[in-house]
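A single protein chain has been omitted from the complex, and every remaining protein chain is retained in its original position.
Entry: chain A
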(Lines give C-alpha, C1' and ligand atoms only; values in the text may rest on other atoms or scores of the structure.)
Protein backbone atom coordinates (compact mmCIF):
# COMPACT_ATOMS: atom_id res chain seq x y z
CA UNK A 1 0.00 0.00 0.00
CA UNK A 2 1.06 3.56 -0.39
CA UNK A 3 0.47 6.83 1.31
CA UNK A 4 -0.17 8.56 -2.00
CA UNK A 5 -3.86 8.64 -2.90
CA UNK A 6 -4.77 5.72 -5.11
CA UNK A 7 -6.44 7.07 -8.23
CA UNK A 8 -9.16 4.46 -7.87
CA UNK A 9 -11.73 6.62 -9.60
CA UNK A 10 -10.05 6.67 -13.01
CA UNK A 11 -9.81 3.70 -15.32
CA UNK A 12 -6.30 2.31 -15.44
CA UNK A 13 -4.23 -0.11 -17.45
CA UNK A 14 -2.55 -3.17 -15.96
CA UNK A 15 0.81 -1.39 -15.97
CA UNK A 16 -0.57 1.66 -14.19
CA UNK A 17 -2.19 -0.48 -11.50
CA UNK A 18 1.04 -2.27 -10.69
CA UNK A 19 2.92 1.01 -10.72
CA UNK A 20 0.49 2.77 -8.39
CA UNK A 21 0.61 -0.11 -5.94
CA UNK A 22 4.38 0.19 -5.62
CA UNK A 23 4.67 3.91 -5.21
CA UNK A 24 6.85 4.71 -2.20
CA UNK A 25 7.05 8.38 -3.05
CA UNK A 26 5.53 10.32 -5.89
CA UNK A 27 8.00 12.53 -7.73
CA UNK A 28 7.40 16.24 -7.84
CA UNK A 29 8.61 18.89 -10.26
CA UNK A 30 10.05 16.46 -12.75
CA UNK A 31 11.76 14.19 -10.22
CA UNK A 32 11.07 10.49 -10.74
CA UNK A 33 8.78 8.32 -8.63
CA UNK A 34 10.30 6.01 -6.06
CA UNK A 35 9.05 2.49 -6.79
CA UNK A 36 9.32 -0.49 -4.44
CA UNK A 37 10.87 -3.64 -5.89
CA UNK A 38 9.37 -6.98 -4.86
CA UNK A 39 11.94 -9.28 -6.42
CA UNK A 40 15.56 -8.78 -7.43
CA UNK A 41 17.21 -11.41 -9.61
CA UNK A 42 20.99 -11.44 -9.74
CA UNK A 43 23.58 -13.12 -11.97
CA UNK A 44 27.34 -13.08 -12.28
CA UNK A 45 27.86 -10.60 -15.10
CA UNK A 46 26.16 -7.40 -13.96
CA UNK A 47 26.54 -7.76 -10.20
CA UNK A 48 30.25 -7.70 -9.20
CA UNK A 49 30.60 -3.95 -9.56
CA UNK A 50 27.35 -3.42 -7.64
CA UNK A 51 28.49 -5.54 -4.71
CA UNK A 52 31.77 -3.64 -4.79
CA UNK A 53 29.91 -0.36 -4.56
CA UNK A 54 28.01 -1.56 -1.49
CA UNK A 55 31.20 -2.69 0.14
CA UNK A 56 32.90 0.64 -0.53
CA UNK A 57 29.98 2.56 0.96
CA UNK A 58 29.61 0.13 3.87
CA UNK A 59 26.01 -0.65 2.93
CA UNK A 60 24.26 -4.01 3.37
CA UNK A 61 21.78 -5.60 0.96
CA UNK A 62 18.56 -4.23 2.39
CA UNK A 63 16.35 -7.25 1.62
CA UNK A 64 18.25 -10.49 1.04
CA UNK A 65 14.85 -12.18 1.38
CA UNK A 66 13.69 -10.48 -1.81
CA UNK A 67 16.88 -11.27 -3.69
CA UNK A 68 18.08 -14.43 -5.44
CA UNK A 69 21.07 -15.23 -7.59
CA UNK A 70 21.96 -17.82 -10.18
CA UNK A 71 24.89 -18.55 -12.50
CA UNK A 72 24.02 -18.54 -16.16
CA UNK A 73 25.81 -16.28 -18.64
CA UNK A 74 29.31 -17.71 -18.24
CA UNK A 75 28.63 -21.26 -17.24
CA UNK A 76 29.88 -24.11 -19.41
CA UNK A 77 27.33 -26.51 -20.85
CA UNK A 78 29.73 -29.45 -20.92
CA UNK A 79 31.74 -31.01 -18.10
CA UNK A 80 30.13 -28.82 -15.46
CA UNK A 81 31.74 -30.86 -12.69
CA UNK A 82 35.18 -29.64 -13.71
CA UNK A 83 36.62 -26.20 -12.92
CA UNK A 84 35.67 -23.62 -15.55
CA UNK A 85 38.50 -23.54 -18.06
CA UNK A 86 38.21 -19.86 -19.00
CA UNK A 87 39.91 -18.00 -16.18
CA UNK A 88 37.96 -14.77 -16.46
CA UNK A 89 34.65 -16.68 -16.49
CA UNK A 90 35.78 -18.66 -13.49
CA UNK A 91 36.73 -15.49 -11.64
CA UNK A 92 33.36 -13.94 -12.35
CA UNK A 93 31.50 -16.97 -11.03
CA UNK A 94 33.73 -17.22 -7.99
CA UNK A 95 33.20 -13.53 -7.34
CA UNK A 96 29.43 -14.06 -7.35
CA UNK A 97 29.78 -16.94 -4.93
CA UNK A 98 31.89 -14.87 -2.54
CA UNK A 99 29.56 -11.90 -2.78
CA UNK A 100 26.44 -13.96 -2.14
CA UNK A 101 28.11 -15.56 0.85
CA UNK A 102 29.19 -12.21 2.25
CA UNK A 103 25.85 -10.44 1.73
CA UNK A 104 23.59 -13.37 2.61
CA UNK A 105 22.07 -13.87 -0.84
CA UNK A 106 20.53 -17.18 -1.85
CA UNK A 107 22.50 -18.56 -4.79
CA UNK A 108 21.83 -21.46 -7.14
CA UNK A 109 25.22 -22.55 -8.37
CA UNK A 110 26.22 -24.80 -11.21
CA UNK A 111 25.15 -28.32 -10.33
CA UNK A 112 22.13 -27.19 -8.27
CA UNK A 113 18.69 -28.21 -9.58
CA UNK A 114 17.47 -24.58 -9.62
CA UNK A 115 20.53 -23.29 -11.48
CA UNK A 116 19.79 -21.92 -14.91
CA UNK A 117 19.00 -18.83 -16.93
CA UNK A 118 17.77 -16.25 -14.46
CA UNK A 119 14.53 -15.67 -16.41
CA UNK A 120 13.72 -19.35 -16.45
CA UNK A 121 14.52 -19.80 -12.76
CA UNK A 122 12.26 -17.03 -11.37
CA UNK A 123 9.04 -18.37 -12.89
CA UNK A 124 9.98 -21.98 -12.28
CA UNK A 125 10.34 -21.33 -8.55
CA UNK A 126 7.00 -19.52 -8.45
CA UNK A 127 8.77 -16.32 -7.38
CA UNK A 128 7.55 -14.46 -10.43
CA UNK A 129 3.94 -13.59 -9.62
CA UNK A 130 1.22 -11.29 -10.95
CA UNK A 131 1.25 -7.70 -9.78
CA UNK A 132 4.81 -7.68 -8.46
CA UNK A 133 7.74 -5.55 -9.54
CA UNK A 134 10.77 -7.56 -10.71
CA UNK A 135 14.16 -6.27 -11.71
CA UNK A 136 17.39 -7.84 -12.88
CA UNK A 137 20.59 -6.52 -14.37
CA UNK A 138 19.60 -8.00 -17.68
CA UNK A 139 17.47 -6.57 -20.44
CA UNK A 140 15.39 -9.72 -20.91
CA UNK A 141 13.87 -9.32 -17.48
CA UNK A 142 10.83 -8.31 -19.51
CA UNK A 143 10.14 -12.08 -19.68
CA UNK A 144 8.51 -11.99 -16.23
CA UNK A 145 5.85 -9.57 -17.48
CA UNK A 146 4.05 -12.64 -18.84
CA UNK A 147 2.63 -13.07 -15.33
CA UNK A 148 1.25 -9.54 -15.17
CA UNK A 149 4.32 -8.36 -13.28
CA UNK A 150 6.14 -5.10 -13.98
CA UNK A 151 9.52 -6.50 -14.95
CA UNK A 152 12.39 -4.20 -15.81
CA UNK A 153 15.92 -4.74 -17.03
CA UNK A 154 18.35 -2.44 -15.25
CA UNK A 155 22.00 -1.46 -15.37
CA UNK A 156 24.62 -2.19 -12.74
CA UNK A 157 24.24 1.17 -10.95
CA UNK A 158 20.56 0.39 -10.56
CA UNK A 159 21.40 -3.12 -9.36
CA UNK A 160 23.40 -1.50 -6.58
CA UNK A 161 20.56 0.94 -5.93
CA UNK A 162 18.05 -1.87 -5.53
CA UNK A 163 20.42 -3.85 -3.34
CA UNK A 164 20.87 -0.84 -1.06
CA UNK A 165 17.32 0.52 -1.02
CA UNK A 166 14.95 -2.12 -2.51
CA UNK A 167 13.61 0.72 -4.65
CA UNK A 168 14.24 2.35 -7.99
CA UNK A 169 13.81 5.95 -9.06
CA UNK A 170 11.73 5.78 -12.20
CA UNK A 171 9.73 8.06 -14.41
CA UNK A 172 6.31 6.70 -15.34
CA UNK A 173 6.21 5.01 -18.73
CA UNK A 174 3.74 5.40 -21.56
CA UNK A 175 1.52 2.43 -22.34
CA UNK A 176 1.03 0.64 -25.64
CA UNK A 177 -1.59 -2.02 -26.34
CA UNK A 178 -0.58 -4.74 -28.76
CA UNK A 179 -3.71 -6.61 -29.66
CA UNK A 180 -3.33 -9.95 -31.40
CA UNK A 181 -6.71 -11.41 -32.31
CA UNK A 182 -7.50 -14.62 -34.11
CA UNK A 183 -6.15 -18.15 -34.05
CA UNK A 184 -2.62 -19.22 -34.86
CA UNK A 185 -2.38 -21.92 -37.47
CA UNK A 186 -0.55 -25.09 -36.47
CA UNK A 187 3.17 -24.52 -36.91
CA UNK A 188 2.89 -20.85 -35.95
CA UNK A 189 3.90 -19.91 -32.43
CA UNK A 190 4.39 -17.13 -29.91
CA UNK A 191 7.87 -16.54 -31.33
CA UNK A 192 6.39 -15.75 -34.73
CA UNK A 193 3.96 -13.29 -33.12
CA UNK A 194 6.69 -11.34 -31.41
CA UNK A 195 9.05 -11.37 -34.42
CA UNK A 196 6.17 -10.03 -36.53
CA UNK A 197 5.36 -7.37 -33.92
CA UNK A 198 8.98 -6.16 -33.86
CA UNK A 199 9.21 -6.13 -37.66
CA UNK A 200 6.04 -4.03 -37.63
CA UNK A 201 6.90 -1.42 -35.00
CA UNK A 202 10.69 -1.50 -35.39
CA UNK A 203 13.47 -1.88 -32.86
CA UNK A 204 12.76 1.63 -31.56
CA UNK A 205 8.97 1.45 -31.80
CA UNK A 206 8.45 0.57 -28.17
CA UNK A 207 10.85 3.12 -26.69
CA UNK A 208 9.47 4.71 -23.56
CA UNK A 209 6.53 2.31 -23.47
CA UNK A 210 5.36 -0.61 -21.43
CA UNK A 211 3.67 -2.96 -23.90
CA UNK A 212 0.57 -4.86 -22.94
CA UNK A 213 -0.17 -7.88 -25.12
CA UNK A 214 -3.89 -8.48 -25.44
CA UNK A 215 -6.43 -10.21 -27.64
CA UNK A 216 -7.70 -13.71 -28.18
CA UNK A 217 -4.45 -15.08 -29.61
CA UNK A 218 -2.54 -13.98 -26.49
CA UNK A 219 -5.20 -15.36 -24.13
CA UNK A 220 -4.91 -18.72 -25.89
CA UNK A 221 -1.16 -18.94 -25.28
CA UNK A 222 0.44 -21.00 -22.54
CA UNK A 223 2.58 -19.25 -19.93
CA UNK A 224 5.64 -20.40 -21.86
CA UNK A 225 4.36 -18.73 -25.01
CA UNK A 226 3.54 -15.54 -23.14
CA UNK A 227 7.04 -15.53 -21.67
CA UNK A 228 8.52 -15.84 -25.16
CA UNK A 229 6.57 -12.79 -26.25
CA UNK A 230 7.29 -10.64 -23.21
CA UNK A 231 10.94 -11.69 -23.37
CA UNK A 232 11.44 -9.96 -26.68
CA UNK A 233 9.60 -6.74 -25.78
CA UNK A 234 13.02 -5.23 -25.20
CA UNK A 235 13.90 -5.94 -28.84
CA UNK A 236 11.17 -3.48 -29.79
CA UNK A 237 12.89 -0.99 -27.51
CA UNK A 238 10.22 -1.21 -24.81
CA UNK A 239 10.97 -0.98 -21.11
CA UNK A 240 8.66 -3.90 -20.34
CA UNK A 241 5.98 -6.18 -21.76
CA UNK A 242 2.99 -7.49 -19.83
CA UNK A 243 0.08 -9.89 -20.12
CA UNK A 244 -2.83 -9.70 -17.69
CA UNK A 245 -2.99 -12.77 -15.44
CA UNK A 246 -5.81 -15.27 -15.86
CA UNK A 247 -6.64 -18.90 -15.10
CA UNK A 248 -3.69 -20.07 -17.21
CA UNK A 249 -1.36 -17.97 -15.05
CA UNK A 250 -2.85 -19.29 -11.83
CA UNK A 251 -2.65 -22.91 -13.01
CA UNK A 252 1.01 -22.45 -13.85
CA UNK A 253 1.78 -20.98 -10.43
CA UNK A 254 -0.23 -23.23 -8.14
CA UNK A 255 1.97 -25.64 -6.23
CA UNK A 256 5.29 -24.06 -7.23
CA UNK A 257 7.83 -23.75 -4.44
CA UNK A 258 7.28 -20.06 -3.72
CA UNK A 259 3.67 -19.65 -4.81
CA UNK A 260 1.39 -18.48 -1.97
CA UNK A 261 -0.29 -21.26 0.00
CA UNK A 262 -3.49 -21.69 2.00
CA UNK A 263 -5.30 -18.45 2.79
CA UNK A 264 -2.42 -16.49 1.22
CA UNK A 265 -3.25 -18.08 -2.11
CA UNK A 266 -6.85 -16.84 -1.98
CA UNK A 267 -5.78 -13.37 -0.85
CA UNK A 268 -3.28 -13.23 -3.65
CA UNK A 269 -5.77 -14.39 -6.28
CA UNK A 270 -8.29 -11.81 -5.07
CA UNK A 271 -5.67 -9.14 -5.79
CA UNK A 272 -4.49 -10.69 -9.05
CA UNK A 273 -8.09 -10.67 -10.29
CA UNK A 274 -8.15 -6.87 -10.01
CA UNK A 275 -5.11 -6.34 -12.23
CA UNK A 276 -6.57 -6.57 -15.73
CA UNK A 277 -6.80 -3.29 -17.63
CA UNK A 278 -10.13 -1.60 -16.93
CA UNK A 279 -12.68 -1.36 -19.71
CA UNK A 280 -12.34 2.08 -21.20
CA UNK A 281 -8.77 2.61 -20.01
CA UNK A 282 -6.82 4.52 -22.61
CA UNK A 283 -3.42 3.45 -23.96
CA UNK A 284 -0.99 6.00 -25.33
CA UNK A 285 -0.59 3.90 -28.47
CA UNK A 286 -2.23 0.85 -30.03
CA UNK A 287 -1.01 -1.77 -32.49
CA UNK A 288 -3.01 -4.60 -34.05
CA UNK A 289 -1.86 -7.90 -35.50
CA UNK A 290 -3.93 -10.60 -37.16
CA UNK A 291 -3.07 -14.06 -35.86
CA UNK A 292 -5.12 -15.87 -38.53
CA UNK A 293 -2.81 -14.90 -41.39
CA UNK A 294 0.48 -15.06 -39.52
CA UNK A 295 3.14 -17.38 -40.92
CA UNK A 296 6.37 -18.67 -39.42
CA UNK A 297 8.65 -15.65 -39.20
CA UNK A 298 12.44 -15.35 -39.48
CA UNK A 299 15.00 -12.57 -39.47
CA UNK A 300 17.31 -11.84 -42.38
CA UNK A 301 19.35 -8.99 -40.89
CA UNK A 302 21.31 -7.94 -37.84
CA UNK A 303 18.58 -6.53 -35.66
CA UNK A 304 15.41 -8.30 -34.56
CA UNK A 305 13.24 -5.89 -36.54
CA UNK A 306 14.73 -7.08 -39.81
CA UNK A 307 12.43 -10.04 -40.35
CA UNK A 308 10.03 -11.50 -42.92
CA UNK A 309 7.70 -14.45 -43.28
CA UNK A 310 9.66 -17.59 -43.97
CA UNK A 311 7.89 -17.85 -47.32
CA UNK A 312 9.26 -14.42 -48.28
CA UNK A 313 12.52 -13.24 -49.80
CA UNK A 314 15.51 -11.32 -48.54
CA UNK A 315 14.33 -7.74 -49.10
CA UNK A 316 15.99 -5.33 -51.47
CA UNK A 317 17.41 -2.35 -49.57
CA UNK A 318 16.84 -0.19 -52.65
CA UNK A 319 13.14 -0.44 -51.90
CA UNK A 320 13.47 1.00 -48.39
CA UNK A 321 12.42 4.66 -48.26
CA UNK A 322 14.01 5.70 -44.96
CA UNK A 323 17.69 6.46 -45.59
CA UNK A 324 18.85 5.23 -42.19
CA UNK A 325 16.97 1.98 -42.51
CA UNK A 326 18.21 1.52 -46.04
CA UNK A 327 21.87 1.84 -45.08
CA UNK A 328 21.27 -0.39 -42.04
CA UNK A 329 19.76 -3.00 -44.38
CA UNK A 330 22.69 -2.73 -46.79
CA UNK A 331 25.18 -3.21 -43.97
CA UNK A 332 23.14 -6.10 -42.63
CA UNK A 333 23.02 -7.95 -45.95
CA UNK A 334 26.75 -7.53 -46.36
CA UNK A 335 27.40 -8.87 -42.87
CA UNK A 336 24.92 -11.69 -43.34
CA UNK A 337 26.35 -12.46 -46.80
CA UNK A 338 22.89 -12.49 -48.36
CA UNK A 339 21.73 -11.24 -51.73
CA UNK A 340 18.48 -9.31 -52.04
CA UNK A 341 15.69 -11.41 -53.50
CA UNK A 342 17.00 -14.75 -52.23
CA UNK A 343 14.08 -16.86 -51.00
CA UNK A 344 14.49 -17.24 -47.22
CA UNK A 345 13.94 -20.96 -47.63
CA UNK A 346 17.02 -21.30 -49.83
CA UNK A 347 19.29 -20.18 -47.01
CA UNK A 348 21.52 -22.97 -45.70
CA UNK A 349 22.60 -23.04 -42.08
CA UNK A 350 25.61 -24.59 -40.37
CA UNK A 351 24.25 -24.60 -36.85
CA UNK A 352 20.90 -24.80 -35.09
CA UNK A 353 20.68 -23.46 -31.54
CA UNK A 354 17.68 -24.41 -29.42
CA UNK A 355 17.93 -22.52 -26.15
CA UNK A 356 18.02 -19.09 -24.43
CA UNK A 357 15.53 -17.43 -22.11
CA UNK A 358 13.26 -16.92 -25.12
CA UNK A 359 12.76 -20.59 -25.96
CA UNK A 360 14.38 -23.08 -23.62
CA UNK A 361 11.53 -24.14 -21.37
CA UNK A 362 10.33 -27.70 -21.40
CA UNK A 363 7.41 -26.84 -23.68
CA UNK A 364 9.84 -25.49 -26.28
CA UNK A 365 11.97 -28.62 -26.09
CA UNK A 366 8.88 -30.80 -26.36
CA UNK A 367 7.63 -28.97 -29.44
CA UNK A 368 10.98 -29.33 -31.21
CA UNK A 369 11.35 -32.96 -30.16
CA UNK A 370 7.92 -33.75 -31.54
CA UNK A 371 9.08 -32.66 -34.99
CA UNK A 372 12.48 -34.34 -35.09
CA UNK A 373 11.40 -37.61 -33.51
CA UNK A 374 12.55 -40.49 -35.69
CA UNK A 375 14.40 -38.28 -38.17
CA UNK A 376 18.04 -37.40 -38.69
CA UNK A 377 19.98 -34.19 -38.63
CA UNK A 378 20.82 -32.75 -42.05
CA UNK A 379 24.40 -33.61 -43.09
CA UNK A 380 26.94 -30.96 -42.18
CA UNK A 381 24.66 -29.28 -39.65
CA UNK A 382 25.29 -29.25 -35.91
CA UNK A 383 22.48 -28.74 -33.42
CA UNK A 384 22.89 -27.61 -29.84
CA UNK A 385 20.04 -28.12 -27.39
CA UNK A 386 20.52 -26.18 -24.18
CA UNK A 387 17.76 -26.38 -21.57
CA UNK A 388 16.99 -23.16 -19.73
CA UNK A 389 17.60 -24.61 -16.29
CA UNK A 390 18.85 -27.74 -14.61
CA UNK A 391 15.25 -28.49 -13.62
CA UNK A 392 14.09 -28.18 -17.23
CA UNK A 393 16.88 -30.55 -18.22
CA UNK A 394 15.82 -33.10 -15.64
CA UNK A 395 12.15 -32.78 -16.57
CA UNK A 396 12.99 -33.21 -20.23
CA UNK A 397 15.08 -36.29 -19.46
CA UNK A 398 12.23 -37.77 -17.44
CA UNK A 399 10.11 -37.52 -20.60
CA UNK A 400 12.85 -39.01 -22.77
CA UNK A 401 13.36 -35.83 -24.78
CA UNK A 402 17.14 -36.04 -24.41
CA UNK A 403 17.12 -39.39 -26.23
CA UNK A 404 15.05 -37.97 -29.06
CA UNK A 405 17.57 -35.16 -29.49
CA UNK A 406 20.67 -37.33 -29.26
CA UNK A 407 19.21 -40.04 -31.54
CA UNK A 408 18.51 -37.27 -34.02
CA UNK A 409 22.16 -36.20 -33.88
CA UNK A 410 21.86 -33.10 -31.71
CA UNK A 411 24.03 -32.29 -28.70
CA UNK A 412 22.25 -32.34 -25.35
CA UNK A 413 23.87 -29.84 -23.02
CA UNK A 414 23.71 -28.51 -19.47
CA UNK A 415 21.68 -25.40 -18.67
CA UNK A 416 22.75 -21.80 -19.24
CA UNK A 417 22.77 -18.90 -21.67
CA UNK A 418 25.25 -20.70 -23.90
CA UNK A 419 25.25 -19.73 -27.55
CA UNK A 420 22.69 -17.00 -27.01
CA UNK A 421 25.59 -14.66 -26.38
CA UNK A 422 28.66 -16.85 -26.56
CA UNK A 423 30.28 -15.87 -23.27
CA UNK A 424 31.14 -19.50 -22.68
CA UNK A 425 32.82 -21.76 -25.29
CA UNK A 426 29.51 -22.23 -27.19
CA UNK A 427 30.14 -19.86 -30.06
CA UNK A 428 29.75 -19.60 -33.79
CA UNK A 429 32.92 -19.56 -35.86
CA UNK A 430 33.44 -16.56 -38.17
CA UNK A 431 31.11 -16.80 -41.16
CA UNK A 432 29.05 -19.60 -39.64
CA UNK A 433 25.30 -19.28 -40.12
CA UNK A 434 22.87 -20.26 -37.40
CA UNK A 435 19.14 -20.70 -36.98
CA UNK A 436 18.69 -19.69 -33.37
CA UNK A 437 15.71 -19.63 -31.03
CA UNK A 438 17.34 -16.82 -29.06
CA UNK A 439 16.42 -13.16 -29.18
CA UNK A 440 19.28 -11.20 -30.73
CA UNK A 441 20.78 -11.40 -34.19
CA UNK A 442 23.26 -8.58 -33.63
CA UNK A 443 26.61 -8.73 -35.40
CA UNK A 444 28.88 -11.13 -33.56
CA UNK A 445 26.32 -11.84 -30.84
CA UNK A 446 26.77 -15.60 -31.06
CA UNK A 447 30.47 -15.42 -31.81
CA UNK A 448 32.70 -13.12 -33.81
CA UNK A 449 31.61 -13.07 -37.44
CA UNK A 450 28.70 -15.43 -36.76
CA UNK A 451 25.44 -14.93 -38.66
CA UNK A 452 22.16 -15.40 -36.84
CA UNK A 453 18.63 -16.00 -38.04
CA UNK A 454 16.08 -15.78 -35.24
CA UNK A 455 13.45 -18.51 -35.43
CA UNK A 456 10.89 -20.40 -33.38
CA UNK A 457 11.66 -23.84 -31.91
CA UNK A 458 9.50 -25.39 -34.63
CA UNK A 459 11.41 -23.65 -37.39
CA UNK A 460 14.67 -24.57 -35.65
CA UNK A 461 13.66 -28.24 -35.66
CA UNK A 462 12.49 -28.25 -39.28
CA UNK A 463 15.65 -26.41 -40.30
CA UNK A 464 17.82 -28.98 -38.56
CA UNK A 465 16.12 -31.70 -40.61
CA UNK A 466 16.29 -29.97 -44.00
CA UNK A 467 19.50 -27.97 -43.57
CA UNK A 468 17.84 -24.86 -44.99
CA UNK A 469 15.53 -22.44 -43.18
CA UNK A 470 12.28 -24.41 -43.04
CA UNK A 471 9.04 -24.74 -41.15
CA UNK A 472 7.02 -27.80 -40.23
CA UNK A 473 4.85 -26.96 -43.25
CA UNK A 474 7.77 -27.77 -45.52
CA UNK A 475 8.22 -31.14 -43.86
CA UNK A 476 4.59 -31.96 -44.55
CA UNK A 477 5.14 -31.08 -48.22
CA UNK A 478 8.30 -33.19 -48.37
CA UNK A 479 6.16 -36.05 -47.08
CA UNK A 480 3.59 -35.55 -49.84
CA UNK A 481 6.25 -35.54 -52.54
CA UNK A 482 7.59 -38.92 -51.45
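Going forward, a contact is a pair of C-beta atoms (placed from the backbone, for glycine too) under 8 Å apart; a residue touches a chain by one contact, two chains touch by 3 or more; residues count from 1.
Quick note on the criterion: contacts and distances are computed from a predicted model.
Engineer: According to its UniProt record, what is the protein name of the omitted chain, chosen from "3-isopropylmalate dehydratase small subunit", "DNA polymerase-4", "Protocatechuate 3,4-dioxygenase subunit alpha" or "Integration host factor subunit beta"?
Structural biologist: "3-isopropylmalate dehydratase small subunit"
Engineer: Among A:60, A:186, A:255 or A:400, exactly one should touch the missing chain; which is it?
Structural biologist: The single option touching the absent chain is A:255.
Engineer: If the hidden chain were put back, which of A:13, A:74 or A:277 would touch it?
Structural biologist: Of all options in A:13, A:74 or A:277, contact with the hidden chain holds for A:74.
Engineer: Need a quick check: the contact residues on chain A for the chain that isn't drawn.
Structural biologist: For chain A, the residues touching the absent chain are 1-3, 24-25, 27, 30-32, 34, 36, 38-39, 45-46, 48-49, 52, 57, 59, 64-68, 73-74, 86, 88-89, 91-92, 95, 106, 126-129, 132, 137-139, 153-158, 160-161, 164-167, 169, 171, 203-204, 207-208, 234, 237, 239, 255-258, 260, 264-265, 267-268, 271, 303, 324, 327-328, 391, 394-395, 398, 421-423, 440, 442-445, 448.
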